[in-house]
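This is the structure I want to talk about, given as structure tokens.
A single protein chain has been removed from this complex, and every other one stays in its place.
Should a chain be cited, it is by its letter among A, B and C, assigned in written order, with residues numbered from 1 in that chain.
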Amino acid sequence: MSQASDNRELRLTQVEKTYANGFTAVQPLDLVVPQGSFFALLGPSGCGKTTTLRMVAGLEIPTAGTVRIGESDITYEKPYKRPVNTVFQNYALFPHLTIADNVAFGLRRRGVKNTAEQVAQMLDLVELTTQANKKPAQLSGGQQQRVALARALINQPEVLLLDEPLGALDLKLRRAMQLELKRIQTEVGLTFVHVTHDQEEAMTMADTIAVMNAGRVEQMGSPEELYENPRTTFVANFLGQSNLIKGSIIGKDTLAGASVVKVDMEGTIVSIPEERAHAITGAGWVGIRPEKVLVAPAGENIDAPGSHFTGATIVSTSFIGVSTQYVLRTAWGQEIAAFEQNTGARGVMPPGTAVDFSWRPEFAFLLDASQDASAGIEEH
Amino acid sequence: MSQASDNRELRLTQVEKTYANGFTAVQPLDLVVPQGSFFALLGPSGCGKTTTLRMVAGLEIPTAGTVRIGESDITYEKPYKRPVNTVFQNYALFPHLTIADNVAFGLRRRGVKNTAEQVAQMLDLVELTTQANKKPAQLSGGQQQRVALARALINQPEVLLLDEPLGALDLKLRRAMQLELKRIQTEVGLTFVHVTHDQEEAMTMADTIAVMNAGRVEQMGSPEELYENPRTTFVANFLGQSNLIKGSIIGKDTLAGASVVKVDMEGTIVSIPEERAHAITGAGWVGIRPEKVLVAPAGENIDAPGSHFTGATIVSTSFIGVSTQYVLRTAWGQEIAAFEQNTGARGVMPPGTAVDFSWRPEFAFLLDASQDASAGIEEH
Amino acid sequence: MRSRMLPYWLLLPAALWLFLFFLIPFLSLVATSLYDPDGSVLTGYHVTWHFANFPDAIKAYGPHLWRSVWWALIATALCLVFGYILAYTIAFKTGRWKNLVLVMVVAPFFTSFLIRTDAWKLILGDHGWVVHALQSVHLLSQDGRILATPVAAIAGLTYNYLPFAILPLYTSIEKVDRRLIEAAGDLYASPFRAFLNVTLPLTMPGVVGASLLTFIPAVGDYINAQLLGSTNDRVIGADIQSLFTTTQDYAAAGALSVTLLVVVLAATLIYVRKAGTEELL
Partner (left out) sequence: MRSRMLPYWLLLPAALWLFLFFLIPFLSLVATSLYDPDGSVLTGYHVTWHFANFPDAIKAYGPHLWRSVWWALIATALCLVFGYILAYTIAFKTGRWKNLVLVMVVAPFFTSFLIRTDAWKLILGDHGWVVHALQSVHLLSQDGRILATPVAAIAGLTYNYLPFAILPLYTSIEKVDRRLIEAAGDLYASPFRAFLNVTLPLTMPGVVGASLLTFIPAVGDYINAQLLGSTNDRVIGADIQSLFTTTQDYAAAGALSVTLLVVVLAATLIYVRKAGTEELL
């Protein structure tokens, strides 16, 4: 179905969805997904990411705005006429059809007579050739997921939509399927739009991530950009974990030839690179990722030239194999998290240990303090 | 119900369970769970851990062996007469009763007339006071989990059994509930026996972990012991991730006053401390955890004196925020995994980079090569 | 926009159904109940708003109505007890035989209502083996009989409506999560208390459904009374039937039908409210 047009990017322009009951699931939204890219919509449940996906699939009609693939406007096109296929959250395999018939379903509906060869190729791609004549219920979760993928891919859609495709799998299997999906996307070169609430999944697979919250895109960029330089507290907390420390912004300065913003943080002056400072006056949140916080017993040398703090104590220590997670109480009484990889260079420090900690100033970021510091930390 | 006896440890002696169809779910098993400890049974599904738990609860009768709490033999005691309560996998809250009535259920069955005060205290402990008059279906998953906990704890059982109590929660909530459960266990001081297949969960919470596989306990010990010094390939792979590299064992030696076992590993002689060597002749697997493998661009200095290897290439790079996961191809053609915390000390190295890698020999372990190197890696 | 009216259009079949199959018959009946009682096939029938048809009919047939309700209640209670035991056994205790046993239970339904009732007539008849057996152990006097007694009629009702009781009971018992029963046991409830405090409350929808599915048709049934009961013990269904077909006293027949309908609806509403299962309706 891929057409020989030059640019078949997916473009959402001012797309909006308000339901009959007045609830606005998606605020006016602009998105451009380049052809052949792996794009992730990341956000908590209810943020509008699934509604956005369904509007692309044609399962919901936008209240306003347009959905285009290349030059063709598909905003009001019926779902069964769109060059778009979906891998549904719970796979939605047809229970009364065999695996082969499930995979052939789309081709047959489009009038393709001889589907056997294409089905065989596709089953080979997802390594399910031996399961062709089984019914979906006889397959494991991971196998069902691959059938759902094959059933969508065989139609060679211009855009493949994935709605939390790995949500039903357990942790280890999920990690394995992430690599698999990424490999297949690279191989077939289609545009993938992937909806997920699992930040690790989005970061592992996507070229570009759009973080959604309450119907809006909070920030969009590559995984590294979003992780290293979040613009809002929501992104800082939802994508990984962040320590946010209150400070008052002093103003811009130049340090070793680079523009920085200086902040008085609990009596210590820290310098944030200007491109990482998303507030320039008043109060601000100084943010730092736990793995950037290096800890050592009080007085020992720390390999992180920059912001150095003394007088902290370890409050709790969790050994989780790969790393140890510490919670420190700082001299000014705040609890902050620090991760240390168990490289073996140092043993695990028990709670109560007096420690110093430090971070390289170029990894801190500065956010506007008018935002809720706990936005994006899932409540229960 | 806690009795004034000196030692109310839970003791399973040669407990065995074979079903009518001949399947042996639990091979003869000895376990001692000290009073007041947090004990985890960890293993993949079907390993017999849940059957073991159910035999303690009285929901299954052992084919042979005895279950004792202190001096009392409860092997054949009816479940409703045991000083044991369970937090079930899907909570098993009574849908027709309010939260308060759910929590009061056990007390009422034992003839306690005035339960209001104890229920109020217990709801306070799990922070659900305001939900007392709701029905379970009106609560979120995390709240239901806490009701299930309160309903069991209010009976002050001598042993509290937890059957994958966090399995139905999503990742972030699971991590929060782990800390909560651990806090409550420390507060109430009861014996907790916790069944799980999530190794991170077991390591975060338990004092002692028994790793089960195919009806047998493979290894038992503290989380650090099991993680740092696994005795079988199953434990090495199931509890975290391991690189296993084939080598031929040369024999014992003494190095700087310590007993070591020397192994010829792909041309390099490595020394494994004797207490970490679980094979002493023939072929062996040299095991090393990915976070112990330090990587640097070829020729750069690595802060890990010991086994040093050159001529490797990065095959894949996954940035996951907290850390970057590399897969390297070694000079002898094997793929091995290495994790690097994103402390900011070095940027992410792209695939194709020529690298050296190294690990401290005291963190390697040596396993018998007759074992399957992929045991415990969940297949799909 | 395009489909805003669609749901309303699609409600049409249901509305039509209700109109055709409930409202029209019901209104026809109500109209009939208000006919001039002196009408006949020859003189024609006319709605004269003759409300006296109701007290007249109730005066004449009140005891029969009362007997029908009473018999139906006893039959419903018996159906609930037997049905619950059977359904519970099938749902919880038969394991892999479950399907076989379910087929066994539904099997009698494959013979028609009438044939089954006729067969019972043979069995319970004065020369049948049941009477002989009961007489030989002196549970029944030598000239005692079962056929043509209320016992036979109620037994027939119970037997004929038992499948209607078993199916909803089975459905709701089968849905009970076994883990809840295990949890009750874990929380110091003996098997009996677990049944009272967990299983029974959770299966109330099935109990209510079974009650309604047996009581409602049993009240109007006259076949069992006619074939198995005594001619002295007339039930309201038989009265309505003969008024409609033999006597052709449509006014009385209509009044009696409406009265019966009101009694059944009232009984249902009170019962459902008492059982606390309003959400079922």
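Here is the rule we use: a contact is a pair of C-beta atoms (placed from the backbone, for glycine too) under 8 Å apart; a residue touches a chain by one contact, two chains touch by 3 or more.
These figures come from a predicted structure and were not determined experimentally.
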Partners of the unshown chain among those that are drawn: A, C
Residue touching the undisplayed chain, where the options are C:L34, C:L65, C:L86 or C:A225: C:L86
Residue numbers in chain C that touch the chain omitted from display: 6-7, 10-11, 13-15, 17-18, 21-22, 24-26, 28-29, 32, 44, 85-86, 89-90, 93-95, 97, 99, 101, 103-105, 107-116, 118-123, 127, 159, 162, 216-217, 219-222, 227, 237, 240-241, 244-245, 250, 253, 257, 260-261, 264-265, 268, 281
Missing-partner contacts on chain A, residue numbers: 57-59, 78-81, 84-86, 88, 90, 92, 94-96, 105-106, 109-110, 151-152, 155
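Throughout what follows, only the chains that are shown with their structure count from here on.
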Contact graph of the chains (line, ring, star, complete, other): line
Centroid distance [mean C-alpha coordinates] between chain C and chain A, Å: 59
Interchain centroid distance [CA atoms averaged], chain A/chain B, Å: 28
